[in-house]
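What you see is the complex with one protein chain gone and the rest in place.
Chains: A and B, in written order; residue numbering restarts at 1 for each.
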Amino acid sequence: MTDTSVTETNEKSFTETIAKDQRIEPRDWMPDGYRRTMIRQIAQHAHSEIIGMQPEGEWITRAPSLRRKAILLAKVQDEAGHGLYLYSAAETLGADRGDLTRRLIEGRQKYSSIFNYPTLSFADVGVIGWLVDGAAICNQVPLCRSSYGPYGRAMIRICKEESFHQRQGYELLMTMMRGTPAQREMVQDAVNRWWWPSLMMFGPPDDQSPNSAQSMAWKIKRHSNDELRQRFVDMSVPQAEALGVTLPDPELRWNEERGHWDFGPIDWSELKRVISGDGPCNALRIENRRRADEEGAWVREAAAAHARRRQEAAA
Amino acid sequence: MTEEIKHEWPLFEVFVRAKRGLNHVHVGSLRAADHQMALHHARDLYTRRNEGVSIWVVRSDDVAASSPDEKEAFFSPSGDKVYRHPTYYSIPDSVPHI
């Protein structure tokens, strides 16, 4: 067979696999573009999990009850686990975790810009669980069916844990809303600050999302940004009502005809600013990650040296 | 930079037997300096301190794998036993839609 016909056969079987809704596995042939897109998407997701530990992690030592402390510590630990599952999935595509981490630290790969907002009170922990983890779930449940097998399987574990994250956040908010007036104010203030950034987590509107079509064709992505965002709004409005908080959008109203909640326009210039590195906490988040990586280097080297010595002694 | 890559820990594949009566199943990979550390980490990462499960770790570069090109020769005889193919495993219904 000539080279071209090999490529054609490969491409045909790849396309057929996707069309049959089957999974692509690590050692299958795949187009370079698919591999590149997959690595970028998984890495960006992994980075988000790891950077996402920081805003909430700041509150572990300060949590106001031992029960909340245990819950938060376990939640932040889960996020580290999510990062690891995902880096592990990226490595099946030939990426290297150390290399991905360097790309993150050098600003060559992105993470979810939601984590560039500061956490100002303990109510933020609850609102992050409810809205941020909630939005993540909306985004991620369809990814359990991603065409790339290892990614889909990692997402199953992750979604399982995310649903606990959302529940614990909502439960914290319900408890706080039953507390003092000051606590109720804290909750409302946190909702005011996190609502719009949560909506931005679904990415730019469909008509401005250039890569979406290819990702849909490859079944890396299964719903459009706007579709998922609408689903999130529809779910969140009754939850906010039950909680007794107001969502900071005067244009929010039920549209009988559409069968959905209408919501006001999103300030995309704000999102662009935060994505391009001008959010309130961008520099801090990356600096913390860089420091942890650098300060840990001597420890990792020592362990590698020790393992080598042991191996040599055994040989 | 290249200097540092040399010091990175090797990759290990992790297999977990969730309960008695089941096979060990591949769950993912992790990095560790040695086997002992890999077992520790596997317990922390993939079983979250759950006692009573059994874990195997194997250096990823020690795994010999068939190539998809050899599909015919290797897998045709068992083509009817579809559960041998990783793609067969469907998504559990219990994946939460909140």
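By our rule, contacts are C-beta pairs under 8 Å (C-beta built on N, C-alpha and C of every residue); 3 or more make two chains touch, one makes a residue touch a chain.
The working rule: contacts and distances are computed from a predicted model.
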With one chain of the assembly withheld, which option in "Sarcosine oxidase subunit delta", "Succinate dehydrogenase", "Tryptophan synthase alpha chain" or "Phenylacetate-CoA oxygenase subunit PaaI" matches that chain's UniProt protein name? "Phenylacetate-CoA oxygenase subunit PaaI"
Option from A:V6, A:A213, A:A242 or A:A292 whose C-beta touches the chain left out: A:A292
Residues of chain A touching the missing chain are 50, 53-54, 57, 60-71, 73-78, 80-81, 83-84, 87, 122, 153, 156-157, 160-161, 164, 168, 172, 175-176, 178-180, 182-183, 288-289, 291-292, 295-303, 305-307, 309
Which chain B residues would touch the chain omitted from the figure, given the whole complex? 9, 16, 18-19, 21-23, 25, 27, 30-33, 36-37, 40-41, 44-45, 48-51, 83, 88-90, 92, 94
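Going forward, only the chains that are shown with their structure count from here on.
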Gap in Å, rounded to a whole number, between the CA centres of chain B and chain A: 23
Residue ranges of chain B in contact with chain A within the complex: 1, 4-5, 7-9, 11, 28-31, 33-34, 37, 45, 48, 65, 67-68, 86-87, 91-92, 95-98
Give the list of chain A residues in touch with chain B in this complex. 22-23, 25, 27-29, 81, 84-85, 88-89, 91-92, 96-99, 102, 134, 137-138, 141, 144-145, 149-150, 152-154, 156, 159-160, 162-163, 166, 235, 297, 300-301, 303-304, 306-307, 310
